[in-house]
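One protein chain omitted, others in place.
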Amino acid sequence: MPGNSFGHSFRITTFGESHGPAVGVVVDGCPPGIPLAEEDIQRELDRRRPGQSLITSARHETDVAEILSGVFEGVTTGCPIAILVRNEDARSRDYAAIKELFRPGHADFTYLAKYGVRDYRGGGRASARETVGRVAAGAIAKKILGYEGVSVIGYTCQVGDVKMPAMERVTLEQVEANPVRCPDPETAAAMEKLIMQVRSERDSIGSAVEIVARGVPAGLGEPVFDKLKADLAKALMSVPAVVGFEYGSGFASVTRRGTQHNDPIIRRQTGSGGAPVIGTRTNNAGGILGGISTGEPIVVRVAIKPTASIPQPLETVDTQGNPQTITTKGRHDPCLAPRFVPIGEAMVALVLADHLLRQRSIRGTE
Amino acid sequence: MPGNSFGHSFRITTFGESHGPAVGVVVDGCPPGIPLAEEDIQRELDRRRPGQSLITSARHETDVAEILSGVFEGVTTGCPIAILVRNEDARSRDYAAIKELFRPGHADFTYLAKYGVRDYRGGGRASARETVGRVAAGAIAKKILGYEGVSVIGYTCQVGDVKMPAMERVTLEQVEANPVRCPDPETAAAMEKLIMQVRSERDSIGSAVEIVARGVPAGLGEPVFDKLKADLAKALMSVPAVVGFEYGSGFASVTRRGTQHNDPIIRRQTGSGGAPVIGTRTNNAGGILGGISTGEPIVVRVAIKPTASIPQPLETVDTQGNPQTITTKGRHDPCLAPRFVPIGEAMVALVLADHLLRQRSIRGTE
Amino acid sequence: MPGNSFGHSFRITTFGESHGPAVGVVVDGCPPGIPLAEEDIQRELDRRRPGQSLITSARHETDVAEILSGVFEGVTTGCPIAILVRNEDARSRDYAAIKELFRPGHADFTYLAKYGVRDYRGGGRASARETVGRVAAGAIAKKILGYEGVSVIGYTCQVGDVKMPAMERVTLEQVEANPVRCPDPETAAAMEKLIMQVRSERDSIGSAVEIVARGVPAGLGEPVFDKLKADLAKALMSVPAVVGFEYGSGFASVTRRGTQHNDPIIRRQTGSGGAPVIGTRTNNAGGILGGISTGEPIVVRVAIKPTASIPQPLETVDTQGNPQTITTKGRHDPCLAPRFVPIGEAMVALVLADHLLRQRSIRGTE
Partner (left out) sequence: MPGNSFGHSFRITTFGESHGPAVGVVVDGCPPGIPLAEEDIQRELDRRRPGQSLITSARHETDVAEILSGVFEGVTTGCPIAILVRNEDARSRDYAAIKELFRPGHADFTYLAKYGVRDYRGGGRASARETVGRVAAGAIAKKILGYEGVSVIGYTCQVGDVKMPAMERVTLEQVEANPVRCPDPETAAAMEKLIMQVRSERDSIGSAVEIVARGVPAGLGEPVFDKLKADLAKALMSVPAVVGFEYGSGFASVTRRGTQHNDPIIRRQTGSGGAPVIGTRTNNAGGILGGISTGEPIVVRVAIKPTASIPQPLETVDTQGNPQTITTKGRHDPCLAPRFVPIGEAMVALVLADHLLRQRSIRGTE
């Protein structure tokens, strides 16, 4: 089983390399009857696109999405939705020089070890450009979730040592108000300053992104391997440069006592009808108990490594194993969090849409 | 697609509840011709078993594994290996009192939200007892890996604030030398002391486990969703009580620069034959680049929340939504890391065995 | 991906060999809240069991089903249902003589070619005994279908040249009224006579079984690869000895004209509510159009080869390739259709239950 598909009831398959003719995705399992236009997808692609600001890569891609199938008279038909994005600004000459070299922090030598051949142009399939298909599919997932009252929002919560304070409820407007995608304006300014400084030093910096899903009904997530926390972890860890995942209290739980960590269970007054709506007073569990959603906000965080491509000489070897020095000349973001935000949101939305449909099989007729 | 199976080429399906007749696993895809006996499985089950020491639960389960199929004349046949473990010490009376109550930190109300019914006896399917099947299957995975020169070893690296110092190469003997499964004797003593103290305070404590796989050949892991890091994250996050995952530098990468984080690529002198064996001087990447193994040790860490079941009154509601107080009376470990160690090793071994077989499809005839 | 699982939303995994400790099945994805007892399963197993009459094998297996998990207080919980059947009358001595020989018409040398080892006792995993797990799982599928008003009934429609006449609506009582499981008493008598004669000649005879599912709602089946006709074909062709599959007019369509074959579309008067219920006047399509159920009865037929094991000397070679003669001494049915009937019903029920649950994901909330 090759690894280019994700999800079960809502399932995507991505294709395409950084410098080939195109990248894209086939979305299978989208419910019929959902209004869908290319603009719905374009909006999210534009958030992911390089060249948005000084702190992101200067590579220019207009990234125009074309829907090839699965939509008729403006609504989804239940058939596979194929979305195509042509590659435009693929300067292969930037990469010819590194054909025989392995870039540190990149997948160059592992792809060669795996396949015996590799597309050396800009990382080929290992390039973050592959995520175009994920973001396009995520836009559809968000539409499905929207009908169920579920929202997914991500933001940069840390760059180097600059951390965002706790915020009650973050809005898309707050996130999109600045190029680092941190909803707190002061922190955003400090992050931006740090990123510009790191760039001037020809270096890069690590970062963290938090993603919150609200309105998720209780009961999503499949025991025992496809727990919501497990599928969210896989989804987010499958994105290039992500090196850690946690939800709720996460790694902070290591130093905590059970008396501090257990969330008291309460009856929520916000419920409709006679049946009690159960919730928790605190949310150390990050909206997930036993791998299944509680109805409380789902809160996840990922750690993102500093960009591997930096314009400095690095120690490496060539394909014959001879020691060499390599200096990446491509155009790269010094910090990955800002452009990761829409990708991370997409991955969370894909997991939730999939589990929403899976849950329908279980209790669909009640 | 229900969620009780894991893996593709090497695929397991677990079944069973905490207080039902039995738990078990069906292992499908095990290569033929591998010597396998019940003792191979028993050895690992005995490490997972409760009642091993004062710091673990007093529940007594002999946990005897019976191989029902897939092994003939002492070797695997390539057919499914079903392994059965009968439940013995299932004191259902302990749990009858909580039939109408939701335990904080447990899956009680999320299972009810998901299925509309629940097996309230000891967590039912959500109980950590489900991991018996995983550990049994992991024992087989370890045998497959052993033939390829791959070892997997885990250990408790942190309990509360007590952290283990860095160690070069940990042995199974060091790990099994003490009940907390920390290879450093001094740290182990401090951890044990802390756990005993927490228990005396009728509380529980969080912890962390590190797992290292050595000898993994370069090239394992499938782009793009089934990256090794993604599948390892899913595997470990699917275990009850695990709330965070990282590999290599993990969350520490957030505050790092690219110049610090990139591992220089080198030619390893340990290679055989004429072809260069590539490696990295440092291992911030935790043995994985682009989601594919580098040949360096794979290093992962998980955060484990403090045990939810603690013998103190906790705030909750009953199934009608009325406020109630609940005091768990069952027998539970105050710290989960020690018994998690064999479970975590099993999950890592399952992922690696699966990817080893998957890689054979790709380059099997070369 | 090994091949011991079947289905997606309703998914089964079977295990076990003819002469090992046990055979069984894990059923994953069964909806919660369905009353289920061991008798529900036993009833179907008893229909499959050898030794029912003079025309079936004399092997005595009581085939007692034990439910190991997934059922609590008499109803399904949504968790995997593991069912175990111990092997009792496994006379391994019957088979030791053929350890070094390949039986014609059996999987002996293909298993060896595949795995390099084989369990030579009674066919091992290739034995029809593996279908015990399928029949047990099929009993659960039938219960799910029953709640939706779907019935599945199979019967022997041909043995050698003895063919059953067309019958309007066959009942289980008619089928079970005689040992050949042919609902027409006269045909049944002729079939039985033929089978007894074939047995007296130390030979075996081919046969055909027809299976009809009534009450299947329109809309089941997934374009384009998981069409209902494709999944039914796979399900039935996966049973040992089945060598052909057709639905509706099937192979008779080859000599027909379009004007004869197209079923006129009509409005059925049996519909409730204002919306028209569409049907077809004839049912050459066998209840399936475009791979999706029409609401008309689903009608499939399979061809079953004559039993391979016959008590006559057959030409073969041994494992060293030397010419040999082999005479099967085991106890075998001279005609396979009668005992295939419950197996075929089970396979059809498994496919329909799976597609019923899959359809819920598509239109679950309407």
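Labels for the chains are A, B and C, by order of writing; each one numbers its residues from 1.
Here is the rule we use: a contact is a pair of C-beta atoms (placed from the backbone, for glycine too) under 8 Å apart; a residue touches a chain by one contact, two chains touch by 3 or more.
If you're wondering where the values come from, they're calculated on a predicted model, not measured in any experiment.
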Pick out which of C:64, C:97 or C:265 touches the chain that's been left out of the picture. C:265
Touch with the missing chain holds, among C:87, C:174 or C:307, for C:307
Even though one chain is not shown, chain A touches it at residues 1-2, 4-5, 8-9, 11, 13-17, 20-24, 26, 28-29, 32-33, 66-70, 72, 75, 77-82, 84, 114-119, 121, 124-125
Take the complete complex as the reference. Which residues in chain C touch the chain that isn't displayed? 1-6, 8-9, 14, 102, 104-107, 109-111, 113-116, 123, 125-126, 130, 158, 160-161, 198, 203-208, 217-227, 229-235, 237-238, 240, 242-251, 253-267, 275-278, 280-281, 285-286, 288-295, 303-308, 310, 312, 314-317, 320-323, 358-359, 362-363, 366
Per the touch rule stated above, chain B touches the missing chain via residues 1, 8-9, 29, 31-32, 78-79, 223, 357-358, 360-365
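In the analysis below, only the chains that are shown with their structure count from here on.
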Chain A to chain C: how many Å between their CA centres? 45
Residues in chain B with touches to at least two other chains are numbered 1-2, 4-5, 8-9, 14, 114-116, 125
